[in-house]
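Complex shown without one protein chain; remaining protein chains in place.
And then chain A:
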Amino acid sequence: MKLSSTTLAMLLADSRLPVGAHVVSNGLEAALRGGMAPELAPEYMCARMATTVLVEAGTAIVTRALVAAGEIERIARVRSEWEARTPSRALREIAIALGDGLARMGRTVWPESLLAGSLPARGLPRPLVLGVLAAEQGLEAGDLARLVAYEDAQTVAAALLKLEPLDPATAVRWALEACEYFEAYAPSVTVLTEPEAIPAFSGPQIEEWAEAHTSLERRLFRA
């Protein structure tokens, strides 16, 4: 199967993709329950761009580079570096649940993928699975980084419309402003090739909320 990078980006960013991702709010529900005012959602999206999104995008980009270079054995190192930058167990677990879902789809759509071969069937975080698919199917590095950023903001925006409804177009605008904010970081992430170089910015408040969320009663989203 030969697809353009554009088509792949559209596919992977599509919320209709059957990969079990509709159960997450990217921490927005946890943030709101933790006391964040809904009108701060745009700042929340941008804060993620400067922290967790850089870690995720960097992980995906480096995985892509290693797979493209045939250095499959070094993917394990990427995973370790991602884990070290994701200290919250709750955040690791949801990233792996989403990675499992994406890998399941990837194995069926592209049976020749490493995801159906030498890589384990379960337990890879989503950015790592994205990186593998990007390398194998031809999603360009710049598109991959922006995919991670766009998907992150749109997930928050869609969850916001369920949790604190507002004019839906306003949420779209906020998501795009967050994507624009990410543009300042995109060039430096896109060129990464070494696992140790993955950005290591953390969002301690996001991590704390994520942990608290796991024990909340009556939550609408899993994370």
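The working rule: contacts are C-beta pairs under 8 Å (C-beta built on N, C-alpha and C of every residue); 3 or more make two chains touch, one makes a residue touch a chain; residues count from 1.
Just so we're on the same page, contacts and distances are computed from a predicted model.
Set against the options "NADH-quinone oxidoreductase subunit L", "Na+/H+ antiporter subunit D", "Urease accessory protein UreG" or "tRNA threonylcarbamoyladenosine biosynthesis protein TsaE", the UniProt name belonging to the omitted chain is "Urease accessory protein UreG". The chain that is not drawn here is touched, among residues A:G35, A:G70 or A:P120, by A:P120.
Checked against the full complex, the candidates A:A30, A:I96 or A:A135 give a single residue touching the omitted chain, namely A:I96. Here one chain is not drawn; of A:L3, A:A37 or A:A76, the residue touching it is A:A76.
Within the complete assembly, residues 18-20, 22-25, 75-77, 79-80, 96-97, 100-101, 104-105, 119-124, 162, 216-222 of chain A touch the chain that is not shown.
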